[in-house]
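With one protein chain held back, the other chains of the complex are shown just where they sit.
As written, the chain order gives the labels A and B, with residue 1 at the start of each chain.
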Amino acid sequence: MAGLALGAVEARAQAQEDIVLGGSIPLTGVFAFAGVGIHAGIQDYLKIVNDAGGIKGRKIKYVAEDTGYKVDASVAAFNKITSQNKVTLYYGDSTGFAKTINPELERKGTMIMAGASFASELNDPKKFPLQFLPGPDYTEMFGILMRHIAKEKPGASIALVYSDTEFGRDPIAPGEKLATELGLKVVEKIVTPPGSVDVSTEVLKLRRARPDYTIFHGYVLAPIPEFIQQAKQMGMQSRFMGTFWSMDNSMVQQMGEAADGFMGVMPYRYYYDKEGTSPMLDRIRQMRPEYQSTAYMQGFLTAMLMTESVKRTLDAGKELTGANMKASLNTIKDFDTGGIIGVPISIPGNSLPVGRIYRFDAKQKQMLPASDWIQLGK
Amino acid sequence: MRIGTFKLSYAADEALFDTRVQWVWLALLAASLVLFPFVAGPYWIYMACLVAINVASATGLNILTGYTGLVSLGQAAFMGVGAYTVAVLETRVGTPFFINLLVAGGMTAAVGVVFGIPSLRVKGLYLAIATIAASMILHFLFAHWDLTGGTRGLSMPPASLFGIALDQPHKLYWLVIPVTALMVLGAANLFRTRVGRAFIAIRDRDISAEVLGIPLLQTKLMSFALSSFYAGVAGGMWAYFFRVVTPESFPLINSIFYLAAIIVGGMGTILGGILGATFMTLVPEVLKLVVGWLTPWIPDALSLLAPIRTIVFGALIVGFLIFEPQGLAEIWQRIRRFFHLWPFKT
Partner (left out) sequence: MDWLYVTEVALAGLGAGALYALTGVAFVLIYKATRVVNLAIGEILMLGGYVFFGLVAGAGLSIWAAIPLTILAGAALGAVVERALIRPMLGESPISVFMVTIGLGSILAGVVELGWGADPLRLPEFIPNTPIFLGEAYLAPKVAYGALVAALLIAGAVIALRFSRGGVALRATARDQGAAYSMGIDVGRVFSLSWMAACATAAGAGVIVGAIGGISPTMGIFGLSVLVVVIVGGLDSVAGALVGGLLIGLVEALAGSFLGGEYKLLATFSLLILILMVRPYGIFGTHEIERL
């Protein structure tokens, strides 16, 4: 209580200026399913913070615009929001946007940014000093998956199925290298053109390769179910895995029969995960009685990490510049996320290289943990 | 009120702007364009640059489609060629921006000529479909060629002029607006020359034009080259504006956008290209504004924005084609006529 009161006094001494979190959010378009979740997640966390009095008495205001997942619309939203508000934190919607806006971010130097992209390219503090990823980058996701595979079945053969987009191609080359390091064999790489629906020829190719594991990347849903279904019809024994954006429970449920046994990497815990004490998950369940997507968790955690870095910067009595906030963010060590992530986290660089393998259980219709938390670099 | 103009020479008759009133309006327009960045906020300057880039590209397409009668659905892909040329030059060679823009235009013109070759054999719809094929093939190149950075695309530094980095819309404004103005003026003047008139002759009836001694092949390819040059320069400016070029920056839907812009604006008039591109760029913004107002009543109005935008886009194309085939330029003419004849005709 004393601390709170003190904070209030200090805040009055400072200008009672709101801290602004701006966002280019894909509320519509092909990525809408994620955008809607992210939007709600950010709002909910900020509500928790603001209801508790904000950061040192300063409230956090969330200003978002829809982008339809188009880079030019995102840039337009950024320009509009930053010209009308004094923005300290920003949420971007795509890799393209993160790259486009980066020079501008550095020039302004007044904010830090995270977003819906886990592109490996962004995980470089030298090139992207004011950005961070609220999870492992795509290559690190592959790393987590492959470590799990190497442990479960040493020397296993893997097929990579990915879409012919920037998103899809992102972790392929480093992923292959990693596989060799871990003693795994990449026996087939299958590219699908974006928007393709009929995958029968690709499945034939996959069947010839006879992989022990098949990793899908660069999709949200289609054509994963069709792939798995046809592969199973042909009697393939491969296990099927996905990365973050194809791992939401409601999406996997949509796969129907194909969902059974589908596995993948997820840095956050699911909405329904009641294991252990997790005050933040309890809070979420209390605020929103119905299931919330993994994108929601992503938005929620991003807002949490952003506010934490603002808090640490203000606590140190420093000015809220991009560099100071990023430095504060990097001081986060063994930080408790209140159960959003199952282990204490640290952010040494631009990403949060931690995750866990989940597997879909057809009986409970839920993704359930299939491994311990895997932390890369430890 | 104005009844007519009295001309004493052919030169006066051929002049682009034939009355003093027009010159006054033009001067006013120029002055307001110069003053604009000093009064408008960053968002509006950003929009102004975007509009100008689209005007440049739409004007280019208007040369090909509106004046020569060759329909192209490859304009966005051609812009991509220009944008990639600029990005490659800027990151690998480091030549100054005006050279880059010119090279981008030239390069795109060359590509345009190559893909214009089917126009010898086919025309009309078949040509439109050939240009779809062209844009698919260009897309494949953008996404799978090492030089263009594959699916990741290229990021590039800002243009610089006398050591000043043009990294902000309000600085780039001084690059984009003059270049676009020059290009639009150039296009307007083009149709006072032999080449420009030949384009129009081909549009109206190509076989008759050939009989009149216009070399069809050469002239059509010239039109492709010019139109692509415009697309290339516009694409180059686009690259300087966004400073990242990816294969997904120039989808087929953008080509449809430019075609829609000149349909809505009015095919075969310079004014049409300007009005159409401005209108089509601003409509989504206006929709966004309207949806923003509706939010208190319809909580998820924001999520309706994209489908409504798609519907409005289609409805504008269909509506203008059915009800106002001459486009906004015709509406503009009607308004002008009304004021010219005002006290007499009401």
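In this text, contacts are C-beta pairs under 8 Å (C-beta built on N, C-alpha and C of every residue); 3 or more make two chains touch, one makes a residue touch a chain.
It should be emphasised that the depicted structure is a prediction, and the values quoted were computed from it without experimental measurement.
Visitor: Report, in label order, the displayed chains that the undisplayed chain touches.
Guide: In the entire complex, chains touched by the missing one are A, B.
Visitor: Of the listed residues B:Ala56, B:Ala104 or B:Ala306, which contacts the missing chain in the full complex?
Guide: Answering carefully, the residue with contact to the hidden chain is B:Ala306.
Visitor: Which residue among B:Leu33, B:Val113, B:Ile129 or B:Ala301 touches the omitted chain?
Guide: The one listed residue touching the chain not shown is B:Ile129.
Visitor: Looking at the full complex, which residue from A:Val63, A:Ala150, A:Leu182 or A:Ala222 touches the chain that isn't shown here?
Guide: Within the whole complex, the residue contacting the unshown chain is A:Ala222.
Visitor: Residue by residue, what part of subunit A touches the chain that was omitted?
Guide: Within subunit A, the residues touching the omitted chain are 28-30, 32-33, 164, 190-193, 195-205, 207-208, 220-223, 225-226, 230, 233-234, 254-256.
Visitor: Can you list, in ascending order, the subunit B residues touching the missing chain?
Guide: So the residues of subunit B touching the missing chain come out as 71, 117-118, 121-122, 124-126, 128-130, 132-134, 136-137, 140, 143-144, 205, 207-208, 211, 256, 259-260, 263, 304, 306-318, 321-322, 325.
Convention: only the chains that are shown with their structure count from here on.
Visitor: Can you compute the centre-to-centre distance for subunit A and subunit B, using the mean CA position of each chain? Integer Å is fine.
Guide: One centre to the other, that is 38 Å.
Visitor: Would you mind writing out the residues of subunit B in touch with subunit A in their complex?
Guide: Spelled out, the residues of subunit B in touch with subunit A are 41-43, 46-47, 50, 143, 150-153, 155, 157-158, 167, 169, 242-244, 246-249, 288, 302-307, 309.
Visitor: What residues on subunit A touch subunit B, complex-wise?
Guide: On the subunit A side, the touching residues are 27-29, 32, 36, 65-66, 68, 71-72, 75-76, 79-80, 82-84, 96, 99-100, 102-104, 107, 121, 164-166, 168-169.
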